[in-house]
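Of the protein chains in this complex, all but one are displayed in their positions.
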Amino acid sequence: MADKVLMKGNEAIAEAAILAGCRHYFGYPITPQTEIAAYMAKRMPKIGGTFLQAESEIAAINMVYGVAAAGYRVMTSSSSPGVALKSEGLSYIAGADLPSLVVNVQRGGPGLGGIQPSQSDYFMATRAGGHGDFRMIVLAPASVQEMAELTVKGFSLADQYRMTAMILADGTMGQMMEPVALDSLPVSPMPEKPWATTGTKMQRPHNIVNSLYLSPDELEKTNFARFERYKQIEENEAMYEEYLMEDAEYCIAAFGIAARVSKNAIDEARRRGIRVGMIRPITLWPFPVAPFKKAAGQVKHVISVELSMGQMIEDVRLATECRVPVTLCNRVGGMIPSPEQVLEAILKIADQGGKQ
Amino acid sequence: MSTRQFLFSGFGGQGILFAGKFMAYKGMLDGKHVSWLPSYGPEMRGGTASCSVIISDTPVGSPIVSTPDVLVAMNLPSLDKYEGSVATDGMIFFDSSLIERDVKREDVRAIPLAATSLANEIGTPTLANMVLLGKILASLGEFDEEKIAAVLKKVISAKRADMLEANLNAMRAGAQSTGLI
Partner (left out) sequence: MTVFKKPHALTDVPMHYCPGCTHGIVHRLVAEVIDELGIEGTTIGIAPVGCSVMAYNYFNCDMIEAAHGRAPAVATGVKRADPSNIVFTYQGDGDLASIGMAETVHAAARNENITVIFINNAIYGMTGGQMAPTSLPGQVTQTSPYGRDVNHCGYPIRVCELLSELEGPEYLARVTVNSVKNVNNAKKAIKKAFQNQVEGKGFSLVEVVSSCPTNWGMTPKQALEWIDEKMLPYYPLGVYKDRSGSQEAQK
C-alpha cells in the first residue's frame, strides 16, 4: 500500500494541483474552500509558483484566463456565490478554447445562502456555467482520494479538450479528512500548446486568443466545431461507479456526499433483504447515460438523492427515458440527508413494489 | 470492532478538532478506514466546535456521525446537545471540571474526568483535550505509548515538535487517572 497521509479534501485538491504541474493559483477567500487558497499561499512561493489573492472572483478568473492563454496549467477555486461571479470568465475561457481548472466547493443558496454543504449548483455547473453555448467537464468527487485524483484528471482533460474542467465538491468533501495516497496520481505531461500567446519571438505569425466573431457565420462554425469536440467527450469520458447493481431491483442515483450517505442506507436495506444498488456519477457532464439506460430495463424505481431541490434528477429522467419512475430524496440549505432518511425512502418504495 | 463512531465536542479553542484528528490518525496507522469531519464556520470562533471521526474495518460511507458510539463532551452545551444521540451501550466521556452535572442516560457508560483541573495540575492547562484523550484510549484498551508517540509525531507539526512530550505526558495523566472528581 502506498504511504498515506490524512488530509482535508481542500488540501488534497491543492496538493494534487501542484503535483499536476499547476504553478499558478488565483482566488478570493470564501468559506468553505479557503483552505485551498491558504495551502497555495504557503506552497507556491516555495516552488517558484504564483499565488495571488485577487481583488474579486471576477479578477481571479480573468487572471486564470491570462495564464491559460500564456499556455500554463492554472486554477482558481471558490464556493457557490463566488463561482457565480466567475461565470463571465468561464464563458470567455470556453469561447477562446482555453484549458483551466475551476473548483466549486458548494454551499447552500440562493443568495448569500449559508456556508454548510450543498449540491445546488448542479445546474450552474452542468447547464449554465455562463452565457452562450458551452460545456464544462464536471467532476464530482466522493472521497478525499477522489478530490486528488479528479484534480489531476481535470488538468489533463482540460488540456486535451481545451476547456474548463470543474471540480464540483461540497463543504463536506472540502472539510473532511481521509487518508490519501498522493504518490500514485496519474499525472499527465502537459501537451504542446502552439496556440498559446507566449510571444512570437519573431519566429511565427502572431497568435490571437479571442472569443469575438462579429460574423454570425463564423461564430456558428466555432460553435459547431466546439460541440463536435463535446460529442467526443460524451462518448469517451463519462465516469461512474456502480454499487451492488448486478441484482438490484431499486436504484439510488447520487453523487458526492449524497452517495456516501446513500451507501450506508443501501447496506442497511440489503440487510433487510431489499435488493437496492447505486449508480454514482463521477462526471456530471458528460452525464453517464449508459448505466442509467441499462438500469431503466432492470430496476423498478430510481431514487435521486441530492442536496438540492432536485437538479440531477432531470438528467436521471433523461437518461432513463422516463421508462421507470424517478423520485427525489433530498435535504437543502446546508442540511444533509441522513442514512435513515434515505433508508426510509427505499423502504417506502419497496413497500409499494416500486410503483410511484 | 467493525465500525466505531466518535463525536468530539466542546468550545472552540479546547482542541476538539485536534483530539479528533489524533484519533483518526491513530485509526489510519492501525490500518483502518477512517474519516474526520469538522463543524465549520463562525460558530467555531469561541462557540461550540465538534468533529465526527469514524474508524472502520470497511470503507467509510457517510462521514457524518449522528449516533456516536463514543461522545466526548468538553463543555455543558455539548453534553446537552449530544447526550441524547449516543448509541445504546455507547460511552460518554466528559470534562467534569467544566460540566457540573451527571449524564442522565442510564443505557450508556458515563466516564467523567476532571480533565481541565488535571491539565492545570500537571502544568499544561491547554492540554485538557489530551488528558481526556488519554482516558479514552485507556478505557478502550488502546493506550500504547509507542503507538501514541508515533501518532503525535504525525499530528504535531515539526515547528511545534517540542510539544510532543507534553502531549504524551498529558495523555499519560489522563490514562492513569481514576476518573473520579
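Letters A and B name the chains as they come in the text, with residue numbers starting at 1 for each one.
Keep in mind that, in the parts below, a residue touches a chain if its C-beta (ideal position, glycine included) is under 8 Å from a C-beta of that chain, and two chains touch if they have at least 3 such contacts.
As the structure is a computational prediction, the values presented were derived from the model and not from experiment.
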Quick check: which displayed chains does the absent chain contact? A
Sole contact to the chain not displayed, among A:20, A:67 or A:316: A:67
Omitted-chain footprint on chain A covers residues 24, 26, 50, 52, 54-56, 58-60, 62-72, 74, 88-89, 92, 96, 197-203, 206-212
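In this text, only the chains that are shown with their structure count from here on.
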Counting only contacts in the complex, chain B reaches chain A at residues 21, 24-25, 28, 33-38, 40-41, 60-64, 66, 154
Per the touch rule, the chain A residues reaching chain B in their complex are 4, 6, 31-32, 115-116, 171-172, 175-179, 257, 260-264, 267, 336, 338-339
